[in-house]
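The other protein chains are all here in position, but one chain of the complex has been omitted.
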């Protein structure tokens, strides 16, 4: 029944989410020490979450004698240094998304962790939402047949913190911030062993006066023939739009994680100081979620990570997954420049996946293109003569 | 960081849900011993949830030297005996819903717990769903003004276990099974200090060949003028319909807990043995929920219970709340017999609540009935002359 | 291909809706003359809808030599006089809802129309929405088995015109304004030959400083055992809530006519003078409907009325239906006073309807209460021994 003692690096919004998850409900894992560059922010965080110590020394936090797990919740440009120090300290390291600013950086982080032989977990929360986990399981059980297409969409009006807007620190714009989620969601649905071949991406900066993209759309072609599609934006109006759609040869899945989850509230406003959270407006129709840290996947993500450490197995989302995501994002940025399909450059560990197949049904020597049930119970067949290429229909 | 060690009484569906919640994710509380009348069911439960011991002796389970909390997850007719034994053992007792089969039985259980001075928690999970908790908080913060009406609906095709259908063991039919949830949800929204005055209820047995009601509708009048309304049924088709609606003088809340929560799946069926859970069909459009134990409130419920024990405070849902619910259900059954509004008979501990008030706005000596904003920005007033009772409209 | 020439009585909101419907799209029926008490409003209406004539003389409008149909779109207290004059003129009369202020008044209107032998159509638009028509047809075709329960809900923040608020002119409050719709929707679903037996109603005036009810809830018991339920309010916040739910022994229907119909718009506001219609706010999330006169049933209603005139048959909604609705509303007002179930007093023309029946399935001499399919394909039966009243379960 023993939990893990955690060194938390970083005191931003994501550090709050992570600690809220760990300390929420009846969890047995606790943050033991928090690191922040700023003594004031570190101390405030320490008090907010009832943590024994804060420090402004990164090494002190990482090498704290009572912790066995280090969570990297720092801005993107600080990931590599932190991961290297944790690996050197021989502790398990859990790193927030995206793993690196580029695939090259991510690969170095993977290398250092693998060489040190420490546990590396990639904190991709949106692959762990309860809906996503159940949907992935349904797909694996064959509920929708072969996956042909996945759309993952994450859009909102833009990040809350200044550093997110600076591509020099993050590695890019909306793709690096949001696209990394979408890519890994897509991979979970098409199958992680399904190799991403190439990418076509369009980016633009339409609203915000910044150097990086505030809007992007990309297509990802996988070995099986499945196509992944992501849409990310920092200019969406109306809240946070977080939806996934999966099409298969025998079924369909639609997930809505945020704006339409069965909680709808109208408020005329002007009440006793009521302010709604995560909404663009504080009056009118609002669409809250229930338990945000559960709905966004944080609870199941940390359960998987800590159990994996306890059981000596890999978590669902590994550092290698982080590398794949970075490689796909690199290809997206190249494609946005060249306007062409760009290959995903990657040392592939995932094996091969056969092409989506459907052996056609036959009827009296003709190929059955479609079979419809008529109201009277008879079947209408649309048939193709392979010799002539002609189509016909017949009721049987 | 120490958790609680639990004696679990009962191995039915609800025992599974409770234990799944306690042992799920990274919880620090564990079931130490499980009681079942049947050695086989007890042993299977023990293995299923990795529990050290099972027993067929109720006292042995309750008095187990290493447990400090006892969870009563037994059929309704066994609650009173079990609660009495736990109180005698001086341990905290958490009892599943409904507390008693009648208000009289529930009152005796409240008495025995209060006399023994032990902690008594009423396991009313649906008052703890994340959506409900957030909605209740919004109502308290004034987001929708004074609550005027609450509808709580819980319907499905009927219970899974045989004993649920036997009113002699349960105390009734769909009201005792489902209405208890709805009543307490209503109370949380109108305010627990808002006294339930009287009840009008209609019941019928429309589909199942049983002696008790398989359908019921009731209205509950509260001291403030607010009205609660519940609809319960064991004959609903399409899955489990679990919805709440709250109307206030300044806003509206709609909650959907099960069939429409942002997870939609179509499956043509016939796949690799896929069977959907909690659905009437295994093909076509299905509407799963994400994490059932979270969405149905079990996670937050046990967090509140154990924290309340740790902090020496009352939980959100107490044995007294269970008594109030039973008193309202008693009034429902009486009303269904008499066809009249029946008073809720209750030793009221909740204080008084003033009538919903709205001081009318006035315009040049007339009462403003309604104010509408016109497209050109002017306001249209509907006015009432209190002397004559005449109505008029005016654009200002 | 000849259409009808119409005398339109009244120039309020409902007159606009009716004329918009008749003159909209490619209709062949036209308003020939419009009556208004006020010359200015009549002239404005005439010009707005391109009508040849307006008049302030009721008789002149009714007896206009070129019209064959008269539409009564006047306030409730003027219906009886107008209908009497139309009947005397020997023309077809279409009267807006509610038919009368009381059943007694409605019955006199039915009598005068039947004695004169003229066509009488009851303009109950919400029974003609395309969704409702298709849902009623599905129920008739057996899609949901026997109807056990119907909920019809119509709520909004209150009427736009002053006279609506004056119970002396209308006959009541929210029930007379909105309940009449709900009652007739319920009747269409349970079957018009299904006699309404008695009524239980709760009313209150919670928000507006008026003499009549601004909120009401009622239950209506029908001969088959089906229960109708309506909820009407002039205090709803968030727009117009117009929903119906139908439960049957083999299925379920949910209709949403206004706030959630697949059209969702967020606007930050402050744009080029954009004002949304029928919404409480002009910014934030808005939920428009597509074509309001179609979605609210006006198009199909007038098609049915004019076709019925052409074909010499009764329309779907007759003056007798209007009388039934008024009789149920009378019972509601009585019940709200007495707090008791009140009989619906009515000269019944509808025949008899048998009790909802379900012949129980049997298994080895026991009654099957419920049959569930398990994941492994076996069936779990819940069984009742009629001799002892005991329940058991068995997997077969």
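Every chain is named by a letter (A, B and C) in the order it is written, and numbering of its residues begins at 1.
The rule is short, and it goes like this: a residue touches a chain if its C-beta (ideal position, glycine included) is under 8 Å from a C-beta of that chain, and two chains touch if they have at least 3 such contacts.
Note that the coordinates shown come from a computational prediction; the quantities given were computed from them, not determined experimentally.
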Handout entry: Touch with the omitted chain, as defined above, among A:104, A:310 or A:393
Key = A:393
Problem - Touching the absent chain when the full complex is considered, from C:16, C:63, C:198 or C:295 - result: C:295
Completion exercise
Among A:217, A:293 or A:308, contact with the omitted chain is made only by A:217
Completion exercise
From B:165, B:189, B:234 or B:266, the answer for touching the chain not displayed is B:266
Exercise for the section: Could I get the residues of chain A that touch the absent chain, sorted low to high? Expected result: 144, 148-149, 151, 155, 157-163, 165-166, 168, 200, 202, 204, 206-211, 215, 217, 219, 221, 225, 227, 229, 231, 233, 235-238, 241, 247-252, 275, 282, 339-341, 356, 358, 360, 367, 369-370, 372-373, 375, 380, 382-384, 389-393
Practice task
Considering the whole complex rather than only what is displayed, give the residues of chain B touching the chain that is not shown.
Solution key: 237-239, 266-268, 280-281, 283-287
Handout entry: Residue ranges of chain C at the interface with the undisplayed chain
Key = 1, 3, 24-30, 129-131, 133-135, 138, 141-145, 250-257, 260-274, 276, 288-291, 294-295, 299-300, 302-303, 306
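Keep this in mind: only the chains that are shown with their structure count from here on.
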Problem - Chain copies touching (chain A, chain B) - same or different residues, decided at half shared - result: same
Problem - Centroid distance [mean C-alpha coordinates] between chain C and chain B, Å - result: 34
Problem - Geometric centre distance via CA averages, chain C-chain A, whole Å - result: 48
Practice task
Please report how many Å separate the Cα centroid of chain A from that of chain B, as a whole number.
Solution key: 35
Exercise for the section: Mind pulling the residue numbers of chain C that touch at least two other chains? Expected result: 237-238
